[in-house]
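A single protein chain has been removed from this complex, and every other one stays in its place.
Chain lettering (A, B and C) follows the sequence in which the chains are written, and residue indices restart at 1 in each chain.
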Amino acid sequence: MRRAEEVLPPDVFAYFAAGAGAERTLARQEQAWDDVLLRPRVLQDVSTTSPATQVLGQPVASPVLVAPTAAHRLAHPDGEVGVARAAKTAGSLLVLSMRASTRLEEVAAEAGPFWQQLYVLQDRGVTDEIARRAVDAGAKALVVTVDTPRVARKRAGFPAALPRTGIVEALDHRDVADPRLMQAADVGPRDLERLARAAGLPVVAKGVLTAEAARDCVAAGASAVIVSTHGGRQLDGVVPAPLALPEVADAVGADAEVYVDGGVRTGSHVLKALALGARAVLVGRPVIWALAADGSDGVRRLLDDLTSDVEESLALAGCPSCSDVGPDLVRR
Amino acid sequence: MRRAEEVLPPDVFAYFAAGAGAERTLARQEQAWDDVLLRPRVLQDVSTTSPATQVLGQPVASPVLVAPTAAHRLAHPDGEVGVARAAKTAGSLLVLSMRASTRLEEVAAEAGPFWQQLYVLQDRGVTDEIARRAVDAGAKALVVTVDTPRVARKRAGFPAALPRTGIVEALDHRDVADPRLMQAADVGPRDLERLARAAGLPVVAKGVLTAEAARDCVAAGASAVIVSTHGGRQLDGVVPAPLALPEVADAVGADAEVYVDGGVRTGSHVLKALALGARAVLVGRPVIWALAADGSDGVRRLLDDLTSDVEESLALAGCPSCSDVGPDLVRR
Amino acid sequence: MRRAEEVLPPDVFAYFAAGAGAERTLARQEQAWDDVLLRPRVLQDVSTTSPATQVLGQPVASPVLVAPTAAHRLAHPDGEVGVARAAKTAGSLLVLSMRASTRLEEVAAEAGPFWQQLYVLQDRGVTDEIARRAVDAGAKALVVTVDTPRVARKRAGFPAALPRTGIVEALDHRDVADPRLMQAADVGPRDLERLARAAGLPVVAKGVLTAEAARDCVAAGASAVIVSTHGGRQLDGVVPAPLALPEVADAVGADAEVYVDGGVRTGSHVLKALALGARAVLVGRPVIWALAADGSDGVRRLLDDLTSDVEESLALAGCPSCSDVGPDLVRR
Partner (left out) sequence: MRRAEEVLPPDVFAYFAAGAGAERTLARQEQAWDDVLLRPRVLQDVSTTSPATQVLGQPVASPVLVAPTAAHRLAHPDGEVGVARAAKTAGSLLVLSMRASTRLEEVAAEAGPFWQQLYVLQDRGVTDEIARRAVDAGAKALVVTVDTPRVARKRAGFPAALPRTGIVEALDHRDVADPRLMQAADVGPRDLERLARAAGLPVVAKGVLTAEAARDCVAAGASAVIVSTHGGRQLDGVVPAPLALPEVADAVGADAEVYVDGGVRTGSHVLKALALGARAVLVGRPVIWALAADGSDGVRRLLDDLTSDVEESLALAGCPSCSDVGPDLVRR
């Protein structure tokens, strides 16, 4: 992050770093993971350990996925393609943002397994069109972000006309000012149902923080949910992800996969997430900082490091694999 | 606040900023709101949202009211009239302090809906006279402050003879030193009853922090109570408002409206207040800082910003209106 | 305190300021009071309020007593006599330390009501002799410190040979090195019993932090107990006084009076102490700092200020007198 702050123009850095509102949620998200306490096992055979797991049946090298974040070309010319290549090499899974600065087909061409993140736009036609393009390009799931009926005000927004243009172009639409390309305020169960049916792909609902919200998404057909504060960029003052995770896992864990993001930075954090009921985590800003600092290579190193770190944490906790992690591994 | 500190004479700034005693209550009031955690809803239709609500039947643009604070002309020549105009334009409700530096009739002439705050003075005759003048001037309710049987010592009091004179003149009384114009130490249920009966207006009891206190006020005829530490300016070391709010709402919520103030600064805070049982909040110092910095215009901008912020928070929490906010919206 | 630090030689200041061990108990004692939350009453008649109370039947102007602290002449030439006069004028009660730097008879001659603090010394004969001298000089109770079977190591001890000589001379003994003048490590119930019987005065046990300890003292004849960490100067890492107070009050409150000290600095703190079950508080270092800064006058001002502050706190909490304070006044 420090290196990214050096290399990026201040407004670009601020855009990526910002949280919504008074940034309380942002300020606390790493601490919330640190506050969870691990209870390691001993005398287990961890001579062969593996952080590999599966998300919706998709094998991944570790339970660390790439969160959908916007406008990678603002961070580095390697952009989304660079991130895609890095994720592929590292055996991770890319969740490609709908607000990417590169056409999804271009990214898909270089990507390993990827999921397409979607905002439900005011224009459902365009929304469905992007979903269809993603299916055609090989996306394995649709990640529908449900915590953004509108984009929250932040101290720093898109830093210039440029990227927004880039984003709209990436959607194959030209009109920057078109409000129908903005997030829909009435995204509802029916959108999840329609997208799932139309795409013939599993739908992942991103941005739940309560049992009720998770149940609503699963009832609407979601195969998985992501417990997320949107990196502290939507409603400020919400419950941190690690506190929300157990109630979500209890509520829908039997019927859906549960992932989590927000402030996950170390193998130890990942282990805690698994113990609290998640199958995988996503990382957002660390990918951007690595991209800004060293392009695609930086992202690959970051992902490899996280994989090693998870593997080490598993071993030190006496767990040969992710599926060995259980609720006894955290203090309640 | 920073701007206000620059433009105001140090003793005036200190007077507005000060808390009582060791300022522990003051120091913690924003943090106490930050510590409440929101549980947002998803998949709700928030295409039309409105922060509008009613307080004692009075429609307001948002649940953010202007708290009664003394001596606005010390902050800016626009004074209480400027604040009144701003509140009117912003669709808010002004609670006019009895310690205003402007005659209430002058303020009322420019104000939208307003409530008159009263201290019960040692001279009940003067108290009732002010109440009557307020009724005549169009006040919609009387806000009787019950946490001030005397004014607590602070590191900074009224900064000069001037404002105190101003205040006494605003009461149409001339004798600065008259102790009968000071707060009565024996304000009791009978005062609430008498004022309510005489004025024919609803009475709001300002400054309760316990279920018992709230019940006493409602038993004495209060139509509403304000959970308040008086901005940390009366008894130091009391329970912060957000911690007191639930017990008050439980105790009297069925019989009276409940409002809250003290450290409320963001839409997220307002949402928390609603979820904990309040119908509206009041803001004190932010109005003074805005007034000091930019006069009436500054206050209007502040109130408009808070309204927008509440509106955004409602939308992001999945609540089209204030009445959709319920206790499930906060983690207990 | 700041002024005291300026006027005192560094080793003298350090001696007064020091806590035992790693000074954890010292570091937290004020915070522990701040963390207790008050629940004020409203609509009470507080036109006549008084902080006056009685301790063991002795009327005092407020529930703030002067804690026994050693070697006042190190702080200021006015010494114990100056403190005694100040306490008398302020209507407080002096607890005179056995480690005073002035003969108790000299202090008694100028004092109002006072209690004599005693350490049980290895030489019980000398101990009893001092007790007898105190009785003769008019002490109204004996305060036997039970938390000091030996003096804990501190970063700063008695700063020079001088004061220790002074202290020994005050005992009418000349041998500085005499171990029999040191605290006895076997102070037990029998000492309390014997001192009570011999003196014909009530005995107050100073330095309990648990229900068990309080019960043992009362069983041995104590008429009152002081919940105290000895100002953080004995065992480090103990429970702060406000946390210990409720269990002590529950255990012995029906049979004995309960006082508390350690970090009490404001009227708000005193109110909390009363609500948690204490009848009075003692202040230690503030007296020393006031003495160092301004001699006897400084101490009187401090005590008068604390009395006013308690009186104000009572009024603001809706309590005309100390006996109106009950457990409902604090949040549990």
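Operating definition for what follows: a residue touches a chain if its C-beta (ideal position, glycine included) is under 8 Å from a C-beta of that chain, and two chains touch if they have at least 3 such contacts.
Just so we're clear, the structure is a prediction, and the values are computed from it rather than from any experiment.
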**Report entry** Omitted chain's touching partners, listed by label
**Finding:** A, C
Query raised in the report: If the hidden chain were put back, which of C:74, C:142 or C:238 would touch it?
Result: C:238
Report summary line: The one residue from C:146, C:167 or C:302 touching the chain left out of view is C:146
Query raised in the report: For the chain left off this view, which of C:58, C:89, C:165 or C:210 is in contact with it?
Result: C:210
**Report entry** Residues in chain C touching the chain absent from view
**Finding:** 21-22, 24, 146-147, 149-150, 152-153, 184-189, 192, 205, 207-210, 212-213, 216-217, 220, 234-240, 243-244
Requested in this report: Since one chain isn't shown, list which residues of chain A touch it in the complete complex.
Outcome: 34, 36-47, 49, 265-269, 271-272, 309, 312-313, 315-318, 328, 331
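We adopt the following convention: only the chains that are shown with their structure count from here on.
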Report summary line: Contacting chain A as well as chain B are chains none
Query raised in the report: Superposing the C-alpha atoms of chain B on chain C takes a rotation of how many degrees, nearest 5?
Result: 90
Query - Interchain centroid distance [CA atoms averaged], chain B/chain C, Å - result: 42
Report summary line: Distance between the CA centroids of chain A and chain C (whole Å) is 60
Query raised in the report: What are the residues of chain A that contact at least two other chains?
Result: none
